[in-house]
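I'd like to ask some things about the structure below.
Here the complex is missing a single protein chain, while all its other protein chains stay put.
The block that comes next holds subunit A.
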C-alpha cells in the first residue's frame, strides 16, 4: 500500500456519461477522496456496483471492480471481503438497486456486518429507464408509470437498517463535497458495515428532490454538539422524524464486531497448495 496515493489515482480514463449536473459526480469524487484518505490504493481496493446510473460508477473509477446483476452487489462485496479480508471493499448502487430489487440483500448485509462500505446514491427516481418511481419516491410523486404518484409511502432506508441491526448509519449530500467525503471516510473507518445513504439529485427526471430542496432542508448533525451518535434511541427518533432530512453519522455502535472477526476470517483464500491438503487422507478415513 503506497502512502502517496492521490484520489485521482482512483479515476479511470473513461469519461462519465452521467447527465451534466448529476449528483453522482460528487458522490463518486467523495468516495475516491475517502479511499485515498484512508490509505488505500487501487490495487487493494474492490468496488462493486449495481445496475442503473449509479452502477456505472465502477467503470469511471479505477480499482479492482465488479459490475454485477441488478440488486446483487452487496453479496458480491461480502464474498470478496470474506475471501480476502485484506482488501478494502466498497459497494455502490442506487435506491432502486438497494431498496427495491436488492432490498432483501440490504437487510441481510446489514445484519451480517461485514467490514465494508455501502454507498447508496439516492435520487428518489429511476433515471436510466427515464423517470419512473423508485422505492424512495414521495407518495404523490407523478411519473410515467405512476401518473397520480405511487400512493404508497417511501421506504425509509435508515429505519430499515436500524431495524436490521445496523452498526453504522449515515447520510450525506453529494453537493456538500467536504462533508460527504468525511462521512464516507468514517464509514470506511468503521469496524463493520458502514452504510451511507447519499442524496444524489437527478437533474433530469426529479424536479422535487432537487439541489435546492436539500440545501434548504438539510440539518447537519455535526453542528449539533449535543447529538450522541452512539445513543440508539436518539438515532431512532431522528431516523423516524419525517419532517427533516439529516446529514451526518446518525448511528454508530461502538461495540461492532465485524463478520470476519466473528468467524475468524483472516486468510487470503486465493492461496492454496498445488495438490490436495497434506492430511487429506484423514477426510477419507472419517468415512470408515
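Operating definition for what follows: a residue touches a chain if its C-beta (ideal position, glycine included) is under 8 Å from a C-beta of that chain, and two chains touch if they have at least 3 such contacts; residues count from 1.
Here is the rule we use: contacts and distances are computed from a predicted model.
From the set "2-oxoglutarate synthase subunit KorA", "ABC transporter permease", "FIST domain-containing protein" or "Roadblock/LAMTOR2 domain-containing protein", the protein name that UniProt assigns to the chain left out of the figure is "2-oxoglutarate synthase subunit KorA". The chain omitted from view is touched by exactly one of A:31, A:80 or A:121, namely A:80.
Within the full complex, the residue among A:148, A:212, A:254 or A:274 touching the omitted chain is A:274. Contacts to the hidden chain, counted on subunit A, fall at residues 12-14, 42-46, 48, 58-59, 62-69, 72, 75-84, 86-87, 104-105, 107-108, 263-265, 267-270, 272-277, 280-281, 283-285, 287-288.
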